[in-house]
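First the structure, which I've put down as structure tokens, then a few questions once you've had a look.
Every protein chain of the complex appears in place save one, which is left out.
In order of appearance the chains are A, B and C, and numbering begins at 1 in each one.
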Amino acid sequence: MTIEASRDAHTGGRIRLGMVGGGQGAFIGAVHRIAARLDDRYTLVAGALSSDPARAHASAVDLGLDPARAYDSFAAMAEAEAKRPDGIEAVSIVTPNHMHAPAAKAFLEAGIHVICDKPLSLTVAEAEELVALQRRTGRIFAVTHNYTGYPLVRQARAMVAAGELGKLRLVQVEYPQDWLAERAEESGSKQAEWRTDPARSGAGGCIGDIGTHAYNLAGFVTGLRARSLLADLTTFVEGRRLDDDVQILLRYEGGAKGMLWASQVAVGHENGLKLRVYGETGGLEWVQAEPNRMEFTRLGQPRQILTRNGAGAWDEATRVSRIPGGHPEGYLEAFATIYGEVAGAIVAARTGAAVDPQATFPTVEDGLDGMRFIEAAVASSRAGNVWTDLAPSN
Amino acid sequence: MTIEASRDAHTGGRIRLGMVGGGQGAFIGAVHRIAARLDDRYTLVAGALSSDPARAHASAVDLGLDPARAYDSFAAMAEAEAKRPDGIEAVSIVTPNHMHAPAAKAFLEAGIHVICDKPLSLTVAEAEELVALQRRTGRIFAVTHNYTGYPLVRQARAMVAAGELGKLRLVQVEYPQDWLAERAEESGSKQAEWRTDPARSGAGGCIGDIGTHAYNLAGFVTGLRARSLLADLTTFVEGRRLDDDVQILLRYEGGAKGMLWASQVAVGHENGLKLRVYGETGGLEWVQAEPNRMEFTRLGQPRQILTRNGAGAWDEATRVSRIPGGHPEGYLEAFATIYGEVAGAIVAARTGAAVDPQATFPTVEDGLDGMRFIEAAVASSRAGNVWTDLAPSN
Amino acid sequence: MTIEASRDAHTGGRIRLGMVGGGQGAFIGAVHRIAARLDDRYTLVAGALSSDPARAHASAVDLGLDPARAYDSFAAMAEAEAKRPDGIEAVSIVTPNHMHAPAAKAFLEAGIHVICDKPLSLTVAEAEELVALQRRTGRIFAVTHNYTGYPLVRQARAMVAAGELGKLRLVQVEYPQDWLAERAEESGSKQAEWRTDPARSGAGGCIGDIGTHAYNLAGFVTGLRARSLLADLTTFVEGRRLDDDVQILLRYEGGAKGMLWASQVAVGHENGLKLRVYGETGGLEWVQAEPNRMEFTRLGQPRQILTRNGAGAWDEATRVSRIPGGHPEGYLEAFATIYGEVAGAIVAARTGAAVDPQATFPTVEDGLDGMRFIEAAVASSRAGNVWTDLAPSN
Partner (left out) sequence: MTIEASRDAHTGGRIRLGMVGGGQGAFIGAVHRIAARLDDRYTLVAGALSSDPARAHASAVDLGLDPARAYDSFAAMAEAEAKRPDGIEAVSIVTPNHMHAPAAKAFLEAGIHVICDKPLSLTVAEAEELVALQRRTGRIFAVTHNYTGYPLVRQARAMVAAGELGKLRLVQVEYPQDWLAERAEESGSKQAEWRTDPARSGAGGCIGDIGTHAYNLAGFVTGLRARSLLADLTTFVEGRRLDDDVQILLRYEGGAKGMLWASQVAVGHENGLKLRVYGETGGLEWVQAEPNRMEFTRLGQPRQILTRNGAGAWDEATRVSRIPGGHPEGYLEAFATIYGEVAGAIVAARTGAAVDPQATFPTVEDGLDGMRFIEAAVASSRAGNVWTDLAPSN
């Protein structure tokens, strides 16, 4: 990967970025900023960093922003930045879920590219509106399903696409955590509070927070679209208002079947995202906590350990690797790769240059797909765990 | 563990054992014989080792049996041995599934203890008959769900029972294999032939062969009874007559929920039996391929690696360990432990002595439970993946 | 593997075995008995099970031996058994080290095959005598370097011999334990007492107990003879009379170099025997605690996980496997394989039949080689860690 701004240096320099949310005390905002900075293709120049004006301004000072570009609201920011000749070209939306769609809408309408955290919105209807708006405005719209940025996830996708596993039969994906095994939302955890609050998170708890990541990852790697699902959502912790465990059966087009488990109460797991895919002639397995290795087996042959950028690396993985095999890359690098892919698209939009055909990032359509997944899972579970169609995403 | 016959030496010596099935070319028969021999508590003295008389006799010669006690049929063996003063006290039934019930019935009626491979029978009705007959005759009846013999499986069960995990919430159990990823039943594999033949295996393929093991193991460790299941059985390999993949949701008494996956087409897995159990305050994980370690986490504390007979070993594990930690025991030792537990029961029956309260082995009721699991899964799947009750096993 | 006595059934039946040592309270004796029994090729018929006559007899009763064949001393046993028409054909010597040579000598002279625990003797001189005596008597003499019985160790050896790694460059072998991290010899551990007592263990503590195993394993797999070593033996636990940690540099014929570390004070290790071998074109790694897998890399290709009796298994491993891949075999099975190989040799000696060319077991020469290793290491360490020749085992 050209891991720095060099290409951009010849095509107009770093991308001017704004941010909504992510002020003092937030977590994911800092992750997005590091991701934007890591490959030196963005420069953060404006922010509506908190819904609390005082905090918004203090946060802007902390980050060294021009005070004139520290806004009280995303609406003010969209309006003002759209008028500046040096206004932001793209915005990162890193608020709790309920603000995603309103903010994204404002920036799209202001002609500004959007990078939005997941899940895309509170409802499928909102998500459909965003898809329509994105199409109308032609702006770039990325949703940060960041796990798709891991090099070996890219390689897994390429291997499946190239037929290395044969026709797919089975998908096993899981994402266990344990941080909500007790009632953390009553103990002062801001993260726990809003993620278990339907008003801010939407109809899904665990399903929206991490179930969507698992679902998205499986779809990304297999290239398969799920046709229907049968879900059982459970709230194990008494008094909690949203699900904290998700068990799902999936049926993919072409006959493959899947199981998806996501949990926030599985004691002993931090972020145990794991994907296994099995086809007629091969199987592979990747675990997010050790992302620099992937196990691959051809039927009848010994299991292989493929390493990021090591022996057996495919070009799709090497392209998004920054350092040689054996020196681990992690979560921030994968997140940065999403930002890097979006940067490539923005520069292409600036200059009319072609985009690298291997470039890919999750789009607003993927965000809509995730929302359909959430709504179908909630509906299936409420109906007594029955098969429920996942309406096509177009 | 007193790993040898010493106790028996004082209570009448080694147990006289017969075997049905397990002649030349069979696999599991040799496993049972090693298991019986390992702790020196049995002596094999009679056999109906094959349904083919010539092979039965040749096999008996190979094993050094008295030719007079090499029988052409289990019926002849049951009859003759029952009459001998030195007749067998117990019989191991290691035939394909369809012969289990008829043979077991014959030996029970002849007053001989039974050790029978799983699944117990072809149908629930047969299994119920065997339960009734066992009760009437009072003979010992073990079903070789051998994974329950692993020391750390014993410890896991004890830890759950002692409340180390708190109230249970989740059970994740899986048993992936890949040996039937292609149509091995057409390529001369005897194992594949009968295991995919409904006449010899019953209504379940993968579900009966390995799904039952996974189900039994989960029940053994958690001490929970499953109330209902929702199953999706699939035959991925074209032309195959039984399922080769099983996806199941489980609901346990007390509110715990489970997922069970068993597959014979998951490329890259040999015998990937893995159990994970999560409660309110702890979680544990055990993998059959590396049975001498188990991972255990108390909520909020670092994950621990418990080893067989090492630091952190419980008495329930040490009791059935033969060698110190760090020197691995395996499948044959676990199988031998089942035989050892049955031997203890037989000697107790001989002498009226008390049985060790920690002793345990899977019984005919567990076998019936397994048959109910198979039938419910097949019924659920045929009905379109709907919740199906597991009738209580008593 | 023909895992049972079938071949023997046609060639004179099970081998009549005696045992020296291994009575009540001993550990390794039971291991040898299980190993002898597992494949059903031996029958234990006599014993001098303890140097304490009362315990010797009680132990014999426990094991169901004919009281007439429970001896007070190995000398009495050798003399008496040699005269019986049904006398023992082989003896297992499982005493503390200082008794190995005297007992072995007595049985060789009585014309009885010997299976002796390691290290072979207290001194090189004793070992050389045994080699000479074995040659003169022509009896079979095995030394139980049991790790050489693991199927994947056999495969590793075969792969090296076949050139799969190219010319060898490096050997890294280690055997860390922690059971002597404190002064266990003062706390009533019989094992700790004699293993730290020069009178019973010889000049080496850790070096003799486990260092020899590591050295033997490296030699077995690589097929290389060590020319010289440079050793640093340390006693970390105050008051201990023998070394409890061993650091050694090795130079092999042909230019390969090695490092060997054995320790009884490495907190966190049970029996962490691990061997790594690197050649010009390949490298492999095997760990005793997980003996059913081995990692192998061809230069420039992904690392492979070879499994016992699974995909990628070589005939040398399959030959000594009892069950399919994915069902773990362990320490006792490896130990039993040594007994099985010796059984094959004894039957060949009985009948004049050819021995399987793949059969192999550690011999008295290997035992002598181990004694030379111990003495050279002790000498090198005492001389200030200087290069010391390992006299050729000619």
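Here is the rule we go by: contacts are C-beta pairs under 8 Å (C-beta built on N, C-alpha and C of every residue); 3 or more make two chains touch, one makes a residue touch a chain.
Every value quoted in this text rests on a predicted model; they were computed, and no experiment measured them.
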| item | value |
| --- | --- |
| Candidate in contact with the missing chain, chosen from A:25, A:300 or A:324 | A:324 |
| Given C:40, C:185, C:209 or C:245, the one touching the chain that is not displayed | C:245 |
| Contact with the hidden chain (one of A:310, A:340 or A:362) | A:310 |
| Listed residues C:24, C:43, C:123 or C:281, member touching the removed chain | C:281 |
| Residues of chain C in contact with the chain not shown | 165, 169-170, 172, 174, 178, 181-182, 230, 232, 234, 236, 245, 247, 249, 257, 259, 261, 263, 265-269, 276, 278-285, 295-299, 303, 384-385, 387 |
| Residues of chain B in contact with the chain not shown | 295-297, 300-307, 310-312 |
| Contact footprint on chain A, counting only the chain that is left out | 3-6, 9, 13-14, 27, 30-31, 33-34, 37-40, 61-64, 177, 269-272, 288-292, 307, 310, 322-333 |
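The working rule: only the chains that are shown with their structure count from here on.
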| item | value |
| --- | --- |
| Most central chain, judged by mean C-alpha position against the global CA mean | B |
| Intercentroid distance (Cα basis), chain C paired with chain A, Å | 56 |
| Interface hub residues of chain C, defined as touching at least two other chains | 307, 310 |
